[in-house]
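One protein chain omitted, others in place.
Right after this comes chain A.
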Amino acid sequence: MNDHSLVSATRGFQPDKNQQKNILWQKRFGKGLPLIYTFHTDKERNLMMPTSTLTKPKISENSQVSPFLVFFLMTSMQFGVGILGYARYITHFAGYDAWISILLSGVSTNIILYLIYKIIERGNKNDMIAIHKELFGKWLGGLLNLIVLSYFFSYVVTILRSYIEIVQIWLFPQFPTWELSLLILLLVYTFVVGGFRTVTGMCFLSLVYGGFLLLLVYFPLEYAHFSNLLPLFNHSVPSLLRASKQMLLSFLGFELIFIYYPFIKNPDQSKKWAHAALMYTTFIYVILAIVIFIYFSERQLSHTIWSTLAMWKIVKLPIIERFEYFGLAIWLFVILPNICLGVWTVTRGLKQQFSIRQIITLPFILTAILIITCLFKNRIVIDKLNTAVSMTGTTFIYFYIPILFIYQWLFLKVKKND
């Protein structure tokens, strides 16, 4: 086929962008050369990609949000209590090379996010509940859905209980767990009742309110020891990977897009924002980790549970001596979107699974969270909870999602050939 025939074949209608590119390439490299890469038209690409027979979900435009808000949905979900103490956990394995592990986690979560988008798009832009039901049938799919939802549920419990623990340690040692838990959950109720848009609003504002806390990294720089970071690359690859696995708890939360995807207006445009969000969190974590590393010595850090909070102690303003008290109060707005979006996701998932109205399940879910948070009494149990959720998250993200991706591809291919 020469370029003349290609042009004549497309005469009569405007060749689309990719066809134009093909023609241009053939002109540039001569007729004899075979095309190294063929640019497919969107139509051809759609034909090549197996898609499911699921019907596209219909969500009214009044409850949908703009695609760029996915950035805030993702970042606010990732910043939780993890950021207050993650430095100690990663240095346990990778020492002060751990910032490399954070980068590794950032890269891997971006890949996983790509897979998540692919799974959703093949499932005809449906949420995970419908995709599971299609792939595994009503019963097994339902079981998987319940497992995933209970994972999201335990994620919420972890965040809430950890925050209450920090408040009890730093501010009010006598504060009963149930009381603070009840107050926060009442607040969560008022947000979730407002629907997805209100929850998104909380996510957006949380990044605005919490964002200025990040500026506080300026204060410890006065006491920085940059030599703490040296020598670089002093740790083996396996220990770096182990640290990056530890890091994952702070990265969890982006997988909730599996449920809220149908609520995004023009979801194709949201992809770049989602990836930007993951890169932003990675960037913030790396910067914060480096500041912590140059402020604390490695020995000291290994004894500091909430390193970020401890670092705020150095912040001195003319009328505020101990800034971390304010920091902790403002931190409520950083964990609120975690809980709100998490609870919303669980109720939404239950609605898709069992078709129960969200307004009915919401009080039950909140009561369950209230009871479960009260069951965890001390530091050791809470630490175990954190580890368990982190483990579940790792399995979900690094094993289950790739497997689901491959299985869906095979499933749809076989179905198409039939």
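Following the convention adopted for this analysis, a contact is a pair of C-beta atoms (placed from the backbone, for glycine too) under 8 Å apart; a residue touches a chain by one contact, two chains touch by 3 or more; residues count from 1.
Here is the rule we use: contacts and distances are computed from a predicted model.
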Record-based protein name (UniProt) of the chain missing from this complex, from "GerA spore germination protein", "Heme exporter protein C", "4'-phosphopantetheinyl transferase superfamily protein" or "Chemotaxis protein CheW": "GerA spore germination protein"
Option touching the unshown chain, where A:Ile169, A:Leu205 or A:Ile382 are the choices: A:Leu205
In chain A, positions touching the absent partner: 65-66, 69, 167, 171-172, 175, 180, 183-184, 187, 190-191, 194, 197-198, 201-202, 204-205, 316, 318-322, 325-326, 328-330, 332-333, 336
